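FYI, not all chains are in this one, though none of them got moved.
Letters A and B mark the chains as written, and numbering starts fresh at 1 in each.
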Amino acid sequence: MNVAVVGGSGYVGGELLRLLLHHPDVELAQVTSVHWAGKPIARAHPNLRGASSLRFVSPADLRPAEALFVATPHGEAMARMPEWLASSGFVIDLTADHRLHDAAAYPRYYRADHPHPELLTQAVPGLPEFYRNELRAARLIAVPGCIATASILALRPLVGLTGVPDRPVVIDAKSGSSASGRESGPAGAHAERSGVMRAYAPAGHRHTAEIEQETGLTVALSAHAVEAVRGVLATCHVFLSRPVEEKELWRTYRAAYGSEPFVRIVHDSDGLYREPEPKILAGSNYCDVGFAVDAHAQRLVAIAALDNLGKGAAGNAVQCFNVRAGRPETTALDFPGLHPI
Amino acid sequence: MNVAVVGGSGYVGGELLRLLLHHPDVELAQVTSVHWAGKPIARAHPNLRGASSLRFVSPADLRPAEALFVATPHGEAMARMPEWLASSGFVIDLTADHRLHDAAAYPRYYRADHPHPELLTQAVPGLPEFYRNELRAARLIAVPGCIATASILALRPLVGLTGVPDRPVVIDAKSGSSASGRESGPAGAHAERSGVMRAYAPAGHRHTAEIEQETGLTVALSAHAVEAVRGVLATCHVFLSRPVEEKELWRTYRAAYGSEPFVRIVHDSDGLYREPEPKILAGSNYCDVGFAVDAHAQRLVAIAALDNLGKGAAGNAVQCFNVRAGRPETTALDFPGLHPI
């Protein structure tokens, strides 16, 4: 299948290229970049040295493709999407530009009106676990944000439990430095970013809207930057109106994810990795989901870990692509992650 | 003043020695260690190379001292405390062994009965901000845990606010690797610990009891290990029964800490360090406290940062010592921390 990537020089773009170059059903035809046009893709993504002779092309040179992946900075895809939809079989948008169904949320969370609100209702969320059927025929797929994907996968199975939720769910999210993208500015300099536990968005984080949209819960999200390059951990604190037991949670999560290829339920009684840990997921498409019961505070803690560039972005996008293209869902996504790393 | 340290080879012990060796009113007479007895203290604490010719002595050789600091592993100080109290002017206990007033909490949180429950009610919490007067005459001072100190300093001023709290406070704590001590085992090996966001205690953390004791709140604490050597960040999520404004929080915290030498209120509108950040507090005795208001979820986020070995242990102990000894409270504690680090 003939595939193009718009905005392929960022970190999400690089991970997309790594996956697509190894995808047996993909012919990667074009990758655009404003700043790197004309240069070999390995200049931006040194891990791809020798893997491809492709060079970035200017966005103006983009040709029609059967499938188009969009990984531009947030806000740039809004205006161009109608044109891209016209020239592509389908579009997988990794930006935030089509994630929210409610156009009114854009000025609130992204400080800009959405120029094409009609597309928001057409966009299918890039969550194969919940929208597999819809994805098979989607023309526009909106891949959720990394913190949103982790949180939604941790929380959504709980929604049906009696006693959940009768009040806001607290989500404490931690993310690695690649989540800020390649242009991370002064706050992203190593000497400033190393070893931080920075509460960069104690309230008002944009992913709040996505999580609420997909779970129906009221969300109180605080986001922290910690020292790691890749990875998101979402620790979700859910208060119950009745006691719950671990057995019930095992059952609930198994019912939701027992046959999912990329969601693992992790809650071990020994070992060094008893709960989900993003460290060992770098490069993989897994989202590990775990939990703990706090009888003292009548609280359930749901925990999800993923690679923000993997299941939190490019990996998930390729999984959506596989669903949409009728390929086996795990195609090109079999890398299990490294340990130690 | 003649001072001895019991259990001086660990990380908390080392930080204590660093501070006491520079303290103008302290004559550091003895430092005990079971394993390092006979060796120069700099062999365990290489930053003290050349700073002192002291050698560790066996605990059996401990002589009476005017002031005794205890930094043994948790559980060891319980049995010996009566003897130490008898031979010392006063004791500053940095272990968990005398933090909880309620003896019944020890089997629950520490899996052991307390052999001398009568001491628990005599022990004064090592929190100068709240027990300054009691500390001046204390015979036994119990320095709180690092996560507890941060959480208590963040939360206690809020307790008087109307509308706080009518339900459990969620505390998401992150800590650096030195908090596991020198004997951190396989989970503390660099290859396993590097880059983690490990939810090592999603529920049931021991500091829960201390925070509840000092704030009167119900606490839902989840603790994470993140990549940093020093530092604790406590993000406290408080749900309000009425809206609150930043102005009111500024006023509340200023009333509580306006004249405290080691609590700074941090909530800047620009710069790279707008909220409390433990990274820049390594080696200092500061606890920085900040906050954010989340009108969407009617939530208040209180944030506290400190160095787990500083204000979270040894620095705080020296501050308590200064209060108890009638010295200026900032003596030997003027190191401001480093940036970058």
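Heads up, the rule we're going with is that contacts are C-beta pairs under 8 Å (C-beta built on N, C-alpha and C of every residue); 3 or more make two chains touch, one makes a residue touch a chain.
Everything numeric in this text was worked out from a predicted model, so none of it was measured.
Visitor: If you could, jot down how many copies the complete complex is built from here, 2 of which are displayed.
Guide: In total, this homomeric complex is made of 4 copies.
We adopt the following convention: only the chains that are shown with their structure count from here on.
Visitor: Superposing the C-alpha atoms of chain A on chain B takes a rotation of how many degrees, nearest 5?
Guide: Rotating chain A by 180 degrees superposes it on chain B.
Visitor: What is the distance in Å between the mean C-alpha positions of chain A and chain B?
Guide: 37
Visitor: Over in the complex, which chain B residues touch chain A? Could you list them?
Guide: Touch residues, chain B against chain A: 167-168, 170, 172, 174, 176, 186-187, 191-192, 194-200, 202-204, 208, 218-220, 222, 224, 226-229, 231, 233, 235, 237, 239, 272, 275-279, 290-294, 296-299, 301, 303, 305, 340-341.
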